[in-house]
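Here it is, the structure in full.
Moving on, here comes chain A:
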Amino acid sequence: MLKLDECIISNGSFLLNADFEIETGAKVAVIGPSGAGKSTLLETIAGFRDLKAGQMHWNDQSMTTLPPGKRPLAMLFQDGNLFPHLTAAQNVGLGIRPNGRLSDEEKEMVKSALHRVGLPEMGTRKPAELSGGQQSRVALARILVQKRDVLLLDEPFAALGPALKAEMLDLVADLVAETGTTLLMVSHDPQDALRITEQTVFITDQVAHAPVATKQLFENPPPALRDYLG
Partner candidate 1 sequence: MKHLAIAAGILTATSAVAADKPQLTVYTYDSFVSDWGPGPKVEEAFEAVCDCDLNLVGVEDGAALLSRIRLEGENTDADVVLGLDTNLIAAAKETGLFAPHSVTADYALPIQWTDDTFVPYDWGYFAFVHNADASAPANFRELADSEAKIIIQDPRSSTPGLGLLLWVKAAYGDEAPAIWADLSDNIVTVTKGWSEAYGLFLDGEADMVLSYTTSPAYHLIAEEDASKAAAAFDEGHYMQIEVAAKLAGSDHSELADQFLNFMVSDAFQQIIPTTNWMYPAVTPSSGLPEGFDTLVVPQKSLIIDPSEAATKRDEALSEWLGALSQ
Partner candidate 2 sequence: MAGRTQPVSSWPGISAAALVAALILGTLATVGLRAETSGGFNPSDWAALRFTLLQATLSAAFSSMLAIPVARALARRRFRGRRVLIALLGVPFILPVIVAILGLLQVFGRSGWISDVLGVFGLPPIQIYGLHGVVLAHVFFNLPLATRLILQGWQEIPAERFRLAAQLGCDGMAMFRLIELPMLRRVLPGVLAVIFAICLTSFAVALTLGGGPRATTIELAIYQAFTYDFDLGRAALLSALQLALTAAAALAALKFSRGDGFGAGLNRAIRRWDGGTPLLDAFWIIAAATFLLLPLASVVISGALGLFELPTLVFRAAAISILVATISTMLLLLLAVPMAVSAATGRYGIVELCGILGLAASPLVIGTGLFILIRPVANPAMLALPVTALVNAVMALPFALRILVPAARDTIERHRRLALSLDMNKRTFFTRIIVMRLRPQIGFAAGLAAALSMGDLGVIALFADAQIATLPLQIYRLMGAYQMQAAAGGALVLLLLSMGVFWILDRGGRWHAEA
């Protein structure tokens, strides 16, 4: 269970309050108007921003002061998810061993992860030699081998076409289902949220509200969400 306990997040003059829990294994969308602080919320959970006040816990363990890499979560950013000078396999390998050489066993894990995301023969290619969709798959293969409890997605597929994006989201949904990973994903498209998440955190007026069921939220949106959806 991910718990944000009376958290206040500041980004310059901007403030965001968050006080809610997310069940282990839940798939949660984060929705809100542009500039509401969706990315800021995820970056804070990932540890790239310090809390102004409050505590964050994962299964009763505090992670408020943990550095990003020590938190039980993995994250995909809007861009820059792969090192351009490393091959696909090397990029995935960083998810197992960011600092050392891989054992043969670990190399097999990389191979099967690439296989799982549909890129069995692409291990030796560098990102520039891959299409946008393939690059996303490599990043997902790395997430797979990272084996973290929580996956944060900050619109990593925003640059892909609708069909490809849907394909990626389905892949994400499959992967988190297989591994029991808790998913938190930023989205500005209700269809994305409806497609793979069960719950949604809606952010407005400097508050990240506790998650509610996605379907019901969109069927019966509160006024602020209605304004947003138009």
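Here is the rule we go by: a contact is a pair of C-beta atoms (placed from the backbone, for glycine too) under 8 Å apart; a residue touches a chain by one contact, two chains touch by 3 or more; residues count from 1.
If you want to know what made the cut, all candidates are chains of the complex that A comes from, given by their letters.
This structure is a prediction, so every number in the text was calculated from the model and none was measured.
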item	value
Given options 1 or 2, the chain of this complex that touches chain A	2
For the chain A and candidate 2 complex, residues of the former touching the latter	43, 46-48, 67-70, 74-75, 77, 79-81, 83-86, 94-95, 98-99, 126-128, 146
